[in-house]
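Here's the structure we're looking at; comments come further down.
Omission of a single protein chain aside, the complex is shown with its protein chains in their original locations.
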Amino acid sequence: MALLDGKRLALATVSSGRCPAVAELRLPGIFLDRWCGARGAMGDRPAGCFAHEIRVTWGDCDPAKIVYTGRIPWFSLDAINAWWEEHVGEGWYQFEIDRNMGTPFVHMSFDFRKPITPRHRLICHTWPESLGETSICFRVEGTQDGALCFEGRFVCVFTKADSFRKTPPPKDIRDIVTPHLPQRV
Amino acid sequence: MALLDGKRLALATVSSGRCPAVAELRLPGIFLDRWCGARGAMGDRPAGCFAHEIRVTWGDCDPAKIVYTGRIPWFSLDAINAWWEEHVGEGWYQFEIDRNMGTPFVHMSFDFRKPITPRHRLICHTWPESLGETSICFRVEGTQDGALCFEGRFVCVFTKADSFRKTPPPKDIRDIVTPHLPQRV
Amino acid sequence: MALLDGKRLALATVSSGRCPAVAELRLPGIFLDRWCGARGAMGDRPAGCFAHEIRVTWGDCDPAKIVYTGRIPWFSLDAINAWWEEHVGEGWYQFEIDRNMGTPFVHMSFDFRKPITPRHRLICHTWPESLGETSICFRVEGTQDGALCFEGRFVCVFTKADSFRKTPPPKDIRDIVTPHLPQRV
Partner (left out) sequence: MALLDGKRLALATVSSGRCPAVAELRLPGIFLDRWCGARGAMGDRPAGCFAHEIRVTWGDCDPAKIVYTGRIPWFSLDAINAWWEEHVGEGWYQFEIDRNMGTPFVHMSFDFRKPITPRHRLICHTWPESLGETSICFRVEGTQDGALCFEGRFVCVFTKADSFRKTPPPKDIRDIVTPHLPQRV
């Protein structure tokens, strides 16, 4: 199941110092179309978190008739920017130009569960998973027709845009984000 | 430092089971020393591995005057496809259409080290890190003017394109990939 | 004013066999920020025609802080595909895969009036301008905050998707498109 679970897969990668593909050698053969369950992933998605809808189009697809992998990060970033627009009333454009605040990405990871097609809208469930002193971690889960298609984890650092230096976010940003963080019991 | 510590964050994620942004707050400085900079990353890049050159353009950049994060996966996939073209003489297009072979991505992760700009060509150093029974892991390190800008790890599964079922790769593909795998002592 | 009027500009191009830039030499110098009126263009837009809304993002912009020109055709094609989805209940994806019908583009032209930014939604007013025996012409006008940003004209040919041969569209498509054509008095 290593390939099915982003966290366990990443753990294998790092702790073994080897690539997932190697770890996967120890796995029983399974079919790609059986790789769609993601209870663990769905489990920690906050109920009623922000959902950004994407109208998947013909031009997003490759000759395999499914969305090209390279488009999925683009969708995810649109969802994160939409999260900011929805909750702060501003997106990255206003952050940079009006607030001199940047949020460059330092890390991004994806697990792909199920192909995406134009047959349904893609719903990108998006929430901040944690807020550090100078960074924030977003999660995005993309679903179509109720099925999980991909999940991603994104780490951004808050910076002064003009100097590109790491800095804590403004208080209003922290106050807006905090209530949306998952409760840790 | 934040832009340099993607790998540290990734390690923290896993070992703590929590999001990098939170873990980051309590990492001892020794971690900073061990994980900042690109030594580790550059360390395991095979000498003389395939280098795919990308002409970064104005249109790849965002208002921060650096390449938009969403473009970097696209560059990386182009580099992996170019690796196949260089070594097999065919890319994903020919695999799918002429061989009925797909290589869908099941995992993709990136650590971003340094902004990319159009001031230099982007060199995507690309190599297969491991070959599983039915999957392959590629690594891509993007450098500009000798400095590491990002590194990515990509896991693809070999499939029968028409049935979208996981399957071992053809022998000629395995024979072409194997000599390019890093020697494990 | 040649640069302000797609039709007159194109006329100059073709009838004189010279490029607009040459025709423009005869024009009094005017400022780009005065080039935004487009009464003629607005004049022939059917009242209440289909409007496709695009959430312009940071990633669509270039370092000039406005949408990169290369993104505008992509927006326009999304709007045309959305027109089909709205009126037929299917887009290009379903046309190709479910109906074996293609609508490849044979011509596309744009006049750019005003920069697009993420400050407002981009409304793509979209309508079929004419329907030929085997082709269709779409018009798209993109506006932000009520101001015309660009207008485009698009000619597609109906084809049998598998043979890529030109063919008249199915009757149901013709019947759906016809009432949306501008009335010609």
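Think of it as A, B and C in the order they're written, each chain with its own count starting at 1.
Going forward, a contact is a pair of C-beta atoms (placed from the backbone, for glycine too) under 8 Å apart; a residue touches a chain by one contact, two chains touch by 3 or more.
Just so it is clear, the model here is predicted, and its values are computed rather than measured.
Asker: So one chain is hidden, and I want to know which residue out of A:68, A:83 or A:154 touches that hidden chain in the complete assembly.
Answerer: Of the listed residues, the one touching the omitted chain is A:68.
Asker: Of C:53, C:86 or C:133, which sits in contact with the chain we cannot see?
Answerer: Considering the complete complex, C:133 is the one touching the chain left out.
Asker: With respect to the chain omitted from the figure, which of C:51, C:88, C:155 or C:176 is a touching residue?
Answerer: C:155
Asker: In the complete assembly, which of B:61, B:131 or B:173 touches the absent chain?
Answerer: Final answer for the missing-chain contact: B:61.
Asker: Any idea which of A:58, A:112 or A:158 touches the chain not displayed?
Answerer: The one listed residue touching the chain not shown is A:58.
Asker: By the contact criterion defined above, which parts of chain C meet the unshown chain? Give residue numbers in ascending order.
Answerer: 3, 6-7, 9-11, 13-15, 18-22, 24-25, 29-33, 35, 63-64, 69-70, 72-74, 77, 93, 96-97, 102, 104-112, 115, 129-137, 153, 155, 157, 159, 161, 164, 166
Asker: Under the stated touch rule, tell me which residues of chain A contact the chain that is not displayed.
Answerer: 58-59, 61-65, 68-70
Asker: Using the document's contact rule, name the residues of chain B that touch the chain not shown here.
Answerer: 55, 57-59, 61, 65, 74, 77-78, 81-82, 85, 91-94, 96-97, 117-119
One rule holds for everything that comes next: only the chains that are shown with their structure count from here on.
Asker: When the Cα trace of chain A is superposed on that of chain B, what is the rotation angle, expressed as a multiple of 5 degrees?
Answerer: 180
Asker: Counting only Cα atoms for the centres, state how far chain A is from chain C in Å.
Answerer: About 33 Å, centre to centre.
Asker: Using mean C-alpha positions as chain centres, tell me how far chain A is from chain B in Å, no decimals.
Answerer: Their C-alpha centroids are separated by 18 Å.
Asker: Could you please state the distance in Å, as a whole number, between where the Cα atoms of chain B are centred and where those of chain C are centred?
Answerer: 38
Asker: Which positions in chain B touch two or more other chains at once?
Answerer: If we look for residues of chain B contacting two or more partner chains, we find 63-64, 69-70.
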